[in-house]
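Every protein chain of the complex appears in place save one, which is left out.
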Amino acid sequence: MSVWEYANPKKFMDTTGPLMPWVAGLAAVVTGVGLIWGYFFTPDDFRQGSTVKILFLHVPSAMMAINIWIMMLVASLVWLIRRHHVSALAARAAAPIGLAMTAVALFTGAVWGQPMWGTWWVWDPRLTSFLVLFLFYLGYIALWQAIDDPDTAADLTAVLCLVGSIFALLSRYAVFFWSQGLHQGPSLSLQAGERMDMTYKLPLYVSMAGFVLIFVALVLAGTRTEIRARRIKALEARERMG
Amino acid sequence: MLALFLRDLRLAVRAGGGFGLGLAFFLLLVVLVPLGVGPEGAVLAMIAPGILWVGALLACLLSLDRIFALDYEDGSLDLLATAPIPMEGVVTVKALAHWVTTGLPLTLIAPLLGVLLSLPAPAYGWLVLSLALGTPALSVIGTFGAALTVGLRRGGLLLSLLVLPLYVPTLVFGAELVRRGAEGLAVGTPLALLAGITLGAFALLPFASAAAIRINLR
Partner (left out) sequence: MELVVEDLACARGGVAVLEGVSFSLAGGRALVLRGPNGCGKTTLLRTLAGLQPPLAGRVSVAPEAIAYAAHADGLKPTLTVAENLAFWAQVYGGPGIGAALEAMNLGELSGRQAQNLSAGQKRRLGLARLVVAARPVWVLDEPTVSLDAASVALFVAVVRRHLAGGGAALMATHIDLGLKEAEVLELAPYRAQPRQNGAFDEAFA
């Protein structure tokens, strides 16, 4: 009994089917607890007032935006090396979620930045690298959608994910270098974690766990949909062959 | 492989268009920017390095989809894949040929366009150097994008979407190099990083491009 058995589409469907409602329910409960705790049962910050509470959305989504790309990288490698279809389809299912998380992180960042810095957008290295990450997600999703043959699409997007990861990392360093070159001096990056006390940390951790569970639930649902779509395609192909 | 390189150059020359179009686009872009921004010399001088680099990058992008498209349509790519040249060699040669027909002319004409944008005098040398170092990376990264989209009917727009994010580091370091050169600052770091990206891209990306071509030919 090895973990790779779950890479068999049938086994995957059989196992995740009964799990789905539980994972989804748990995700809803944990996220709900984290966000309600964070929004209504924490004190206002002495400097930022209640604006600080957007961090309970901002930090988990930013964390997921990066981690989902890493998950896609791992899934792509598994597909290229071991040819498990579930892996490729999971990467495909994860990409739109990563795109949405990046969008949420950028949007909440802008909403937070307005009262904090007096502007919706600055070309701060962190913000810029998230914008670049957003573009990487867009390209990856567009390539999946452009190719008809599912195995070709899986192979090419996996190669793109590999190369993209290297360039995303390079871009991150480049952007930090570039922004320092532009404006030395006051750093706008948020070192929130360091000066945060437990009253904020605990609900933040719960929200982060909730976001992870939301991601797991959505990826499972998305992968199941992709597997069903493949089966429909195969049935149609057999029909055509007579 | 030399035969392939010479064939691609000969084809580019006979087809015409290839050279001229990218250069004309570059010129147009550089003419349009002052029309939009205003004729203020100081403002133009400040943004000139960035405009020239973005212009060169976009001009490079224009011709990317032709790298493999014609060879794919007329069956040459199938035959090259079965010929005794490794596919990695084919894509490297294609990238080099693309650079000679696109990046090199852009590099040579850039100082001329720098005059139009009141680029400060100390920057000219760095402009040519940065483009000479950076445009090969644009070609080899673009070849990878072209390899990914070779079989697609509407690959052109998708190609831009895939390739432009990959151009970010090259653009940042290239433009930064010129900007620092213009201001008389130390240029060592961006110079080394730009060269590093180009060399790294030439060393590694052909493997990814070749893999993409093989997958697309299946």
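When the chains are written out, they are named A and B in that same order, and each has its own residue count from 1.
FYI, a residue touches a chain if its C-beta (ideal position, glycine included) is under 8 Å from a C-beta of that chain, and two chains touch if they have at least 3 such contacts.
Treat the numbers as computed from the prediction; the structure is a model and nothing was measured.
Among B:L23, B:V43 or B:I85, the one in contact with the hidden chain is B:I85. When the omitted chain is restored, the residue from B:A3, B:A42, B:A121 or B:A186 that touches it is B:A3. Although one chain is not drawn, the whole complex shows that of A:A75, A:A146, A:A168 or A:I227 it is A:I227 that touches it. Interface residues of subunit B with the unshown chain, by the touch rule above, are 2-4, 7, 10-11, 14-15, 71, 73-85, 217-218. Residue-level contact of subunit A with the missing chain is found at 8-10, 85, 149-151, 227, 230-231, 233-234, 237-238, 241.
What we mean here is this: only the chains that are shown with their structure count from here on.
For the pair subunit A and subunit B, the distance between mean C-alpha positions equals 31 Å. Every residue of subunit B that touches subunit A in the complex is listed here, in rising order: 144, 148-149, 151-152, 154-155, 158, 161-162, 164-166, 168-169, 172-173, 176, 179-180, 189-190, 193, 197, 204-205, 208, 211-212, 215-216, 218. Residues 132, 135-136, 138-139, 142-143, 146-147, 152, 155-156, 159-160, 162-164, 166-168, 170-171, 173-175, 177-178, 181 of subunit A are the ones touching subunit B in the complex.
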